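For this view, one protein chain was removed and the others were kept in their places.
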Amino acid sequence: MKIDGINAGMGMDISKLDLPMDGLDQASGLDLSPGMSVASGSFNAPDIDMEGLIKDAVKAVDAPQQELTGKINNFLQGKEELHNVMIAAEQARFSINFTVKVRDKIIDAYNTVMKMQV
Amino acid sequence: MEAVDKILSKALDTIWAKHEAIAGNIANSDTQGYVRQDVDFQGQIDDLLKNDGDIQNWTGPEIQQQPGVPIKLENETAELSENTVLYDSVAKITALRMQILNTSLGTGS
Partner (left out) sequence: MSGFLKPMEISVSGMQAQKEKMEIIAANVANSDTVMTKEGSFYKRQTPVFESIVDDEGKNSGVQVKEIMQEASNGVLKYEPNNPYADQKGFVKYPEINTVREMTDLISAQRAYEANIAVASSVKNMLSKTLDI
C-alpha cells in the first residue's frame, strides 16, 4: 500500500512514529506493516485504495462485535462470567473508537491531498 | 437492531417480571391460600436464543404458578438479591452495547 500521499497529507512520516505496530495491526485489522513505500519528497498521484481501507475498517470492528454478541448470549444462559462480558464490551468499544479515528485521519489526509494544487 | 439487542430487551422484561413475582411472594408471605409465582428466566432465554429474539405473539414473559410450594422469606430474599444483580448486569451490558452502536453510526457523543 503506497502511502506517500498519506505521509504528505498528515505532515509526517508514519513509519517513523514509535507506534506498537503489531497491536495496531491486530486492533484495526489494517495492514500497517513497514513494507510500505515512504519516499517523502516525491509526490505521486495518491494511490490509495479507499474502498479497500474502509472495508478493512468495517471488518476490523466486526470481529470484536461478534465476540461480544457471543459472550452476551452465553452470559444470559449462565455459561459466561459477567466480567468477561464487560471486557469483551470494552474491547469492542475500543476497536470501534480506534477504527473510527483511523478512518477519520485517513479521510482527512486524503481530502487534504486532493485539495492540493499541483 | 440485531438479534442480540432484541434478546437483551426481552431479557430485561423477563427479569422485571420475575421481580414482580418475587415482590408478590414476599408481600403475600402471610396470605392463606396464596400460590407462589415465579418466572423461568433461563427457559425464556433459551426460547429467545432459538428464535433470534423474535417470538411469535410475544405478550410478555411467562409467569408460572407454583401451587403447593411454600413461601419462605429467606428463599425469597435470596432470589430478590440475585434477580437485582442480574438486572443490573443486563442493564449495564445493554448500555455498553448502545454506546457501541451509537459510535459506529456516528450518532454518539
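Assorted remarks:
Each chain gets a letter, A and B, in the order it is written, and its residues are counted from 1.
The rule we apply is simple: contacts are C-beta pairs under 8 Å (C-beta built on N, C-alpha and C of every residue); 3 or more make two chains touch, one makes a residue touch a chain.
These figures come from a predicted structure and were not determined experimentally.
By the touch rule given at the top, the unshown chain touches B in the complete complex. Touch with the chain that is not drawn comes from one residue among B:Gln42, B:Gln64 or B:Thr84, which is B:Thr84. Looking at subunit B, the residues touching the absent chain are 13, 16-17, 19-24, 26-32, 34, 37, 60, 63, 73, 76-77, 80-81, 83-84, 87-88, 91-92, 94-95, 98.
To be clear about the criterion, only the chains that are shown with their structure count from here on.
Centroids built from CA atoms put subunit B at 38 Å from subunit A. Across the complex, subunit B meets subunit A through its residues 2-4, 7-8, 11, 42, 45-46, 49, 89-90, 92-93, 96-97, 99-100, 103-104, 106. Contact residues of subunit A toward subunit B in the complex are 61, 65, 68-69, 72-73, 75-78, 82, 85-86, 89-90, 92-93, 96-97, 100.
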